[in-house]
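Note that one protein chain is taken out, while the other chains of the complex remain in position.
Note that the chains take the letters A and B in the order they are written out, and that residue 1 is the start of every chain.
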Amino acid sequence: MAVTDSPRMAAARPAASRDRTGRSRRSRVRASRGTINVVLLLFSVLYLVPLLWMVLASFNAHASFKLNVPSPTTANFHHVLTYDTTFRPMLNGLLLCGGGTLVCVVCSILAAYPLSRFRSRLRRPFLYTILFTTGLPITAVMIPVYSMFVQVNLIDSMPATTLFLAASALPFGIWLMKNFMDGVPVVLEEAARIDGANSMQVLWRIVLPLMWPGVIVVTIFTFISMWGNFFVPFILLLSPEKLPASVSVFNFLSAHDQTQYGQLSAFSILYSIPVVMLYLILARRLGGGFALGGALKG
Amino acid sequence: MTSSVAPAAGRRGAGGGKAERTPLPASLAALLRGLPLLPAVVLLAVFLAGPIGYCIYYAFTDMQLTGASGTHFTGLHNFTRAFGDSDFTNAVELTLLFVVGSAVIGQNTLGLALAVLMEKASKPVRSLTSTVVISAWVLPEVVAGYLMYAFFYQEGSLNAILHFLHLPQQNWLYTLPILAVCLANVWRGTAFSMLVFSAALSDVPRELVEAAEVDGANAWQRLWRVTLPVIRRSILTNLMLITLQTLSVFGLIYTMTRGGPGNKTETLPIFMYQQAFQNSLIGYGTAIALVLLVVGALFSVVYIRLLKVEDA
């Protein structure tokens, strides 16, 4: 999980002729590293407080917004760990968001390849258009989407909702993926092409293995945004038994006449587990560094 | 973003080489090369372009979800109404404040500061900081909103900390709600900028920094004169992305304040939601959404222009 562990820190030190200044500098570096460590630690603690409150509240029989040590109980979890409240919505969520992420990532990879590798007059307008689309609040289009889904009889269909989720995440997905792909040198492909490989083979065998970090970043990003999306499934799915966890959590949280903060926190933790797991599993594949920035240099 | 234009010209040669082996008319070859785009284009066309087209139409009508039987074309009425509506101008101002405060200044600066400090910190501290910051980022938006509500609540953690430090306390959600939602967005979103900058910093040539150090530049000067100019493209691209993401933030603010108290945190997405779904004024609501789209496009154009200047 550590970000870019740079070995250069310990890289070659100045030559002997500058030894004296070098030593004092080194001690200065050590002192400033100490300060930096303290600053970052304090910062992390402050950053951690809201998360800490959630964990404490979830085990607290009398949770309030106060940050206090609980009278410990697991009742909050017992209460929300039911089929209707947690398991079924979570499963639905995994189907919807997992499927949506898969479709989105595959389509993004396919689309990114020509966008990254071939020049066309249409390329730049296309890229700008999808880039601007990322700023559109998806709630705004839900009314026509509903009408459309009704007309083609797709309303209350989980596969169709999955496809819609995928489509709504595509603009950002394509944009990121294209930038990652730009970072893969073309030279390698040319060698493969001379050996007779076609575009798709080049993409799957040469380009993709070199841009796994990018694919993983897009996957995580897409999944996070879908997992938190409440409005799309709420509008497009009618049967209560098809609704994902995001709808339950939104209802849970927007019920302001709720004072069951303990249960709310317990449910929030359960609801966050899939995203955190996905991140932990995939981030490991990234090795030491989360190479997000690599693709974003423009 | 635009840097691949020149190399793409070179790649064309590679494509041409292929065309020699399977002789196809040039136009057909170009079409074939574009084929992998098809699934994405179909999905986008069916699920997004269509509805967005409808939205543009709705924005020029008086469509209501309830309360009226028909929908009539009303021309620019929704837009003139918006610009004469003090709540709308308030929403525009708050949106700009929110984007500039929480994204351009907050996430961007904090992300950069963290990345710079983490590069110099010892390894366990670095891992801890990144873990904490990233866990706030992977939390679902509404959960983050809920946690921030609890944090800024009058009896919440922030005031407890301030009390402990003997600092003055506030009812944050009431007295400074826009600051509270900005800080909440910084808390949730900084990880993205931090990751971008960490990666960018690792690509800054060590020799450059050391040369400056030898020349007697202090840490601040090194950052300002050497590091930042090297990573400026990352900064601009990051700014563009977080601006676009922040513009459409809805769940975070809605769970924290629902746009209140009064309309003190009513940014454009919240205002749109209230008009379209609380007041059922779909036409007016979609017109507001279009304005939001334009604001996003304007921001992007500025950033793209700046990036282009870089290219030249």
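Observations, loosely collected:
What we mean here is this: a contact is a pair of C-beta atoms (placed from the backbone, for glycine too) under 8 Å apart; a residue touches a chain by one contact, two chains touch by 3 or more.
Please note the rule applied: contacts and distances are computed from a predicted model.
Name of the non-displayed chain as stated in its UniProt record, restricted to "Acyl dehydratase", "Sarcosine oxidase subunit delta", "Carbohydrate ABC transporter substrate-binding protein, CUT1 family" or "Heterodisulfide reductase subunit C": "Carbohydrate ABC transporter substrate-binding protein, CUT1 family".
The chain omitted from view is touched by exactly one of A:31, A:200 or A:281, namely A:200. From the options A:110, A:141 or A:170, the residue with contact to the chain not on display is A:110.
Annotation: of A:59, A:180, A:223 or A:252, A:252 touches the absent chain (contact as defined above).
Here the missing chain is touched by one residue of A:36, A:54, A:112 or A:155, and it is A:155. Summarising the interface, chain A meets the missing chain with residues 84-85, 110, 143, 146-147, 149-160, 163, 198-201, 234-235, 238-240, 243, 247-248, 251-252, 254-259. Considering the complete assembly, chain B touches the hidden chain via residues 22, 32, 35-36, 38-39, 42, 46, 64-69, 81, 84-85, 154, 171, 173-175, 257-263, 277-280.
Convention: only the chains that are shown with their structure count from here on.
Averaged C-alpha coordinates put the centre of chain A at 14 Å from the centre of chain B. Those residues of chain B whose C-beta lies close enough to touch chain A in the complex are 1-5, 7-12, 14-15, 17-18, 30, 33-41, 43-44, 46-48, 50-52, 54-55, 58, 65, 114-115, 117-123, 125-143, 145-148, 150-151, 153-158, 160-161, 187, 192, 194-203, 206, 213-214, 219, 233-234, 236-238, 240-241, 244-245, 247-248, 250-251, 254-255, 269, 272-273, 276-277, 282, 285-286, 289, 292-293, 295-297, 299-300, 304, 307, 310. Taken together, the chain A residues at the contact with chain B in this complex read 1-6, 8-9, 11, 14, 25, 32-33, 36-37, 39-41, 43-44, 46-51, 53-54, 57, 64-67, 103, 106-108, 110-111, 113-120, 124, 127-128, 130-141, 143-145, 147-148, 163-164, 166-168, 170-171, 174, 179, 182, 186, 189-190, 193-194, 198-200, 203, 220, 224, 227-228, 230, 246, 249-250, 253-254, 261, 264, 268, 271-272, 275-276, 279, 289-294, 296-298.
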